[in-house]
Every structure is written in structure tokens, then in C-alpha cells.
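To start, the structure under review is shown below, and the notes come after it.
Yeah, one chain of the complex is gone here, protein chain that is, but the others are all in their spots.
Order as written gives the chain letters A and B; numbering starts at 1 within each chain.
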Amino acid sequence: MTRLRRVRRWGPGLLLLTPSIILIAVFVYGLIGWNIKVSLSDWRTSVKSTHYAGFAAYKDLNSDPVWWSYNMRHLAVFTVAFIVGTLIVGWTLAFLLDKGVRGEGFFRAVYLFPMAISFIAAGIVWRWLMNPAPGDRTSGLNAIFDKLGLHALENQWYLGQNWGMAAMAMPAVWALSGYIMALFLAGFRGVPEELREAARMDGASEYRVYRHVVFPHLRPVTLSALIILGHISIKVFDLIVAIGGKQVITMVPAVYMWINIYDAHDYAKGAAIATLLLLGISILIVPYLIFTVRSERNA
Amino acid sequence: MSQLMRKLGVLAVLAAALALPAAGSAGHASAVKAKASCELSVFSWWTGGGEAAGLTKLQAIWNKTNPSCKFKNEAVAGGAGTNAKAVLAQRLQAHNPPDSFQGHAGKELLDYIKAGQVMPIDSLYKQYGFDKVMPKQLLSQIRYKGHLYSVPVNIHRANVLWYNPAVLKKAGITAAPTTWAQFLKDLKAIKAKDSGVTPLALGEQWTQKHLFETILISTLGPSGWNKLWTKGGNWNSGGVKTAIARFDDLLKNYTNSDAASLTWQDAGKLVIDGKAAFNVMGDWADGYFSGSTAGGNLAKKPGKDYKWTAVPGTTGVYDWLSDSFTLPKGAPHAAAAKKWLAFLGSEKAQDTFNPVKGSIPARQDAKKSLYGPYLKWALGQWKSDTLVGSLTHGVVADNAWNTAIDTALGTFIQTHDESSFQKALVTAHGKNA
Partner (left out) sequence: MSSLSQTPPIVAPVPRLRRRARSAPLARYALLLLFAVIVLIPVYVLVVTSFKGVLETDASHAWSLPHLWTTEAWSQAWTQLSPNLGNSFKLVIPATVISVVLGALNGFVLSKWKFPGADIVFTLFLFGMFIPYQAVMIPLTTLLEDVHFPAGIPRLAFAHIVYGIPITALIFRNYYATIPNDLMEAARMDRAGMLRTFWSVVLPISMPAFVVAAIWQFTSIWNDFLFAVFIITDPAKWPVTVALNNTTGSLVTPYNLQMSAALLASLPTLIVYVLLGRYFMRGLMAGALKG
């Protein structure tokens, strides 16, 4: 095929995509660029200043006592609890539904339900549920545990010194499990029945069928779920503020970024946090993308 | 299915294509209208309770006296204006200011002043005689480089100790404490008497900063406090060390363990419900304690169900804060904005707004009869006490300094490392004073 004919083939496609390309270039990359520029500037107060200041803001952040011991530690705990929790619950629900039950539609609707409720609202409810009040002021889930005699389960929830942020992940798990369940369910059912039958014919037990036929098929889904949950976790803001406000005890980078930009007007430091968040996200995303592109080439 | 699919698709796109311009033209039309006629857009975070009610009253008066210039209430909710301030910052940067916006009088406005986003209004003060009727101490504490940038509408007091008389009586305490030593004695007595009663009710981080501020004032005295905020202020002093130790003592021994999960109302309610004895909070607590249940308040009787006094060690000191309004640079309707500010500083506006809001006027010629029992007491004190500006509510420190202290305090609450906290306070002073 001649060069011109080839261009005439894919040309229209590129043309159709061009508006989106321009919009993304401006509103994503243009703004990211602006952000990086600000993080390297000396704009540390409400008075705009655009002189180059190198990595001063980043250095400030690194030596900031709340950055590593609170922001990053909290983020790490939250992320692990959120991802592991959602994957386990979502997977379990999908597994339970996989073989088909009467009323599957009802169950699916119930599990997907939490996603429709905005976090500003869910935050208030979960704040009540996770109420850490002691003694005779006990309420929320602690009160239920108390009534059921499960005293060992009563705890400080999101105020816990070391694992408080794992409790903070509970509302997030609640909201996202339904969606992850849907993903996994689709994954389960994407395994052709013939393959399962063939394995059964070969004498494999149901357990083995799952283990050697079904689960390997779930790898791509799990990877996507991991990436998606991970990027949500890094950006989490609404939930944290709705439950814990802007206190150091529940501080995460997205909230600290807000505080720096809008409360302290330290724009460079806020931009530095944003840039670091983006960097963190890309570390998660790049493997996913490489995997996607590669697996498609192989398909 | 595919036919249906396509038909639906076409319909949808047509609908969208029609809807968007329609929505757009509506927006455009009103934008044009705004520039032509007069409108007063007022930006605040007064969206609930007494504040919203007070603002509504002001709005009504304004609309009556200025029928050609409608009041546009652009309030955005969020505790202590956290959302509002962010939106405001964005609007000011984008050169899209409201006609007037709320801000705490004092250094909190410095960010706006230094960025040239608000105009000085000394002439307004002279023209309407505000400088004669507002306390000189107040005005000198909100001046920046000799100029005034906002009109205070109300005054709140931060150093108030609220208590439940019944709880105190049960523990054998006959009078509210006036010195720190007495206070500690009382706290110990409450603790010993009943383990189910919290001696000092405490709420989330900012209320703890609020408590710490009153301890600093109590320990250092008003002039010591004022000095802290100047270039020569010494945060490394023994006085600050003592204050930190006292604060730590309270946190560790006399407060509720779930403080970080309580709002200031939750903490105050503990006192009202008899589950706690004392609570340190600003006098907006009075509005919550005594207001009507229709507004979500507790409808208790001041002086009977609850009582108050100055935080021990701060008798005769008025730790003040004030909501004030500014004149933004490039306000779309500057003339109306100036009229609004003039109105706000008037006796009528202040005596309409404040009884409803639960604060006292900045003016000293208030009609006492309009105010409830607590506010009457406050009005008396306002005339005679020494004034010191609040930290937590933006009078003595600008935003950057305040945030630095906030972060240091938040960390201290977790670590209880007194010397690190003091060091962090010294650093914050060095950077921001």
C-alpha cells in the first residue's frame, strides 16, 4: 500500500481523536506542567511569585514532621487495608454468586448500592458507626459488640494509634466491594463453561476446577482491580475529611495538600505534594499499562 | 435491537446538543444581567443555625432599604469556612471576587491584604464614626501598617469555661475555679468522685488548639501573650514550657479519650448531659446550649442548667475574635459593597444580627436589653477587660503561622513530646513572625 493510502486509512481516526487529544493536552498535561512549575518555584505565600527555587519545597516536605510519620504512614496503612479488604470481600461475593442463585439480581443490587451514596453522607454515618466513645457513652458498632458480648472487638476505630487508618478503610471497602465483585463475577463467568466441563470430565474435583481453570483467568481482572483501587486510595480526600476532619491523627497526603494550598497558602509545597502523588500513581500505573499493551500484542 | 440502539443514540445526542446551549444561554443571559443591574454578592460560610438566621435578617433589611440592589447570598458551608476559604482563594486568584466576603478580623486577612486583594477602608470608618464607637484596643489590633481593611460585625469570646453546676455540686465544689491551682483541684475532685464523668470535655484538634490558647494566656498573662506574636516574642521561655506542661497534664489525665471524634458541640453536650463537668469553648456555645430545639439546639436554661466563667487565670482578659467583612479589590459593585460595609457597622445592623447569632456587637453602644443572660455578662466584660486576640480564630497569627502551629499541636497530641512541641513552636515563630 502506498504511503498516501496508508495515511488515508488511519488519518480520519487521528482527526476524530484530535479534539480529545487537545483537551487532554491542555487540561491534564498543561495543568500538570503548571503544577510541577509551581512546586519548583518560590510561591510560598498568598502573594504570587514565580522565581525558580529548585527543590526547596520538596526538601521542606521531606523534613516536615507530619509528612513521613503521619501522612505517608497513614496512606500506607489505609491503602493496604483498603485494597486487601475490597479484593477479599469483592472476590468472596463474586465467588458466592458465581454458580448462580435465585435472587441474584437482588443481591447484586444490594452490594452495588453503597456506591450511589456520596461520601459526604456516608462519612457521617460511618463516623457514628465507628464511634470510639468509651464506657457508658459507647455507641455505634462498639455498642453492638457490647450487646453481643463481643467485647474483644470493641476498639478505638479510626482513632487507634497504629491501625486507625485500617478502620478508616472500612467505609471505602463498603463502597467499592460491590464494584469489585462485579468485576470478579464477570471474570469468573468469562471462563468458558466448556473448559470447566472438560476439567470435570478429566476427573478434577470442583476445588481443582477452580484452582487450575478459573483462578488463572482472574489474573488480569485482579491486576486491573489492584491498579484501580490503588489510584483511588492515593487520592482519597472526601472520606477522610468527612470522618476525621483535617486532624493530624487521620492526615493523608491529599488532605495535607489541601491544607497547604488553601489554608496556609504555601502553593509550592502543596504543588510538591501533588507532584509526589502523581509520581506515586505512575509507579502503579506504568506496570499496568505495559502489561495491557503487551497482553494485547500477544492476543 | 441495533435499530433501536441507533435511534436512541441519535435522540440522546440531539437532546444533549440542545440542552447544553440552552443551559449556556441561561447562564450567559444572567451574566449579562448582573453587569447591568445592581446586585450585592456576599460571600460567607454562614449556612446554618443562628448565623444563617442573623444573615437572613440583615438580608431582609438590606433588600428593604436597597430595593434596586438585590442581596445575593453566596455562602458555602464547611466547618470554620474551610470550603468557603478555598473557593474564595480561587475566586480571588481568578479575578472573580464577590462584592464582600467574610473573614476573621486580624492577621487572618493578611494573606488577602498582602496580595492586594482587599482595599483599605479607613475613610469608611471616619465617615460613619466607627472609629469612635469601637474599642480602641480592637482597632489597633486589626490595623495593618496603619490601615483598616474590614468592618467587624460581631465579637466572640474564646476564653470561657462552661460548667454543669449539678456535677460540680455533687463533687463538693462550691464555686467555679478562678486560678489554675483551683482548677486542677476541682478536676481531681471530679475524677475521684465519679469515673463515668469526664472532668474536662474535649473535642477535635482545633478545639484542643483553642484550649491550649487559653492556657497560654492564663500562664503568660495578656502582655506576655501579645509579645509572643511580635518579632521579639520568645517561645522558648519557661512560661511557654509551663503552659505546654499544663496542657499535656489535662490531655493525659482529665479529658475524654475519644476527643478526636467529637465536634465542639458534642463536647459541649457532654457537659449539658452531666457526662462531663467542664468545657473550654468560645461563647458560641451559649447559642447552642440555650437556643431553640427547632434550630438543632439544646434549649437549656443559662445560669441554671449551665454556668460560665472566664478560663481560670484569665479573669479580666477578653480573648476576642470577630467576624468581619471586607471590600475586595475589583468588587463588581463597589458602591453597593461600601454601602453594605457602612450598614454592617451601624448600630441597627449589629443589634439585629448579634442577638440572633449569639455574639456581641463590636460597637460599644449596644442595646443591652436585646441580649440574653450570657451576652449581657459578655457586654459588661467587653467594656472593661483587657483585650487579647485569639490564635485559633485568626487574630494574632496569619494563616501560614496558624497552620504551622496547628500541625505542631496535632503532632504533639499524638506524641506528648513536650520539648519537640516547644521547639516546633519556636521554629514556627522564627519563620512567620
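Convention: a contact is a pair of C-beta atoms (placed from the backbone, for glycine too) under 8 Å apart; a residue touches a chain by one contact, two chains touch by 3 or more.
Keep in mind that what you see is a predicted model, and the values were worked out from it rather than measured.
The chain we do not see here touches A, B in the full complex.
Considering A:I124, A:L150 or A:A198, the position touching the chain not shown turns out to be A:I124 (whole complex).
Within the full complex, the residue among A:L61, A:L183 or A:V209 touching the omitted chain is A:L183. In the complete assembly, the contact with the undisplayed chain comes from A:N35, out of A:N35, A:Q156 or A:Q247. Touch with the chain that is not drawn comes from one residue among A:F107, A:F145, A:W163 or A:F215, which is A:F107. Even with one chain removed from view, chain B keeps its contact list with that chain: residues 1-3, 5-6, 9, 12-13, 15-16, 19-20, 23-24, 26-28, 30-31, 45-52, 72-81, 83, 86-87, 89-91, 93-96, 98, 263, 265-266, 269, 284, 287-288, 293-297.
Think of the hidden chain as still there; on chain A it touches residues 10-14, 16-17, 20-21, 23-24, 26-29, 31-32, 34-35, 89, 92-93, 96-102, 104-105, 107-122, 124-129, 131, 133, 137, 139-140, 143-144, 171-172, 174-179, 182-183, 185-187, 189-190, 192-193, 217, 219-221, 223-224, 228-229, 231-232, 234-239, 254, 257-258, 261, 270-271, 273-274, 277-278, 281-282, 285, 288-289, 291-293, 295-296, 299.
Basically, only the chains that are shown with their structure count from here on.
Computed centre separation for the pair chain A/chain B is 35 angstrom, with centres defined by C-alpha atoms. Residues 79, 82, 85-86, 89, 93, 111-112, 114-115, 117, 195-196, 204-205, 256-258, 260-261, 275, 399-400, 402-404, 407-408, 410-411, 413-414, 420, 424 of chain B are the ones touching chain A in the complex. On the chain A side of its complex with chain B, the touching residues are 44-48, 64-66, 70, 127, 130-137, 156, 158-159, 161, 244-251, 258-266.
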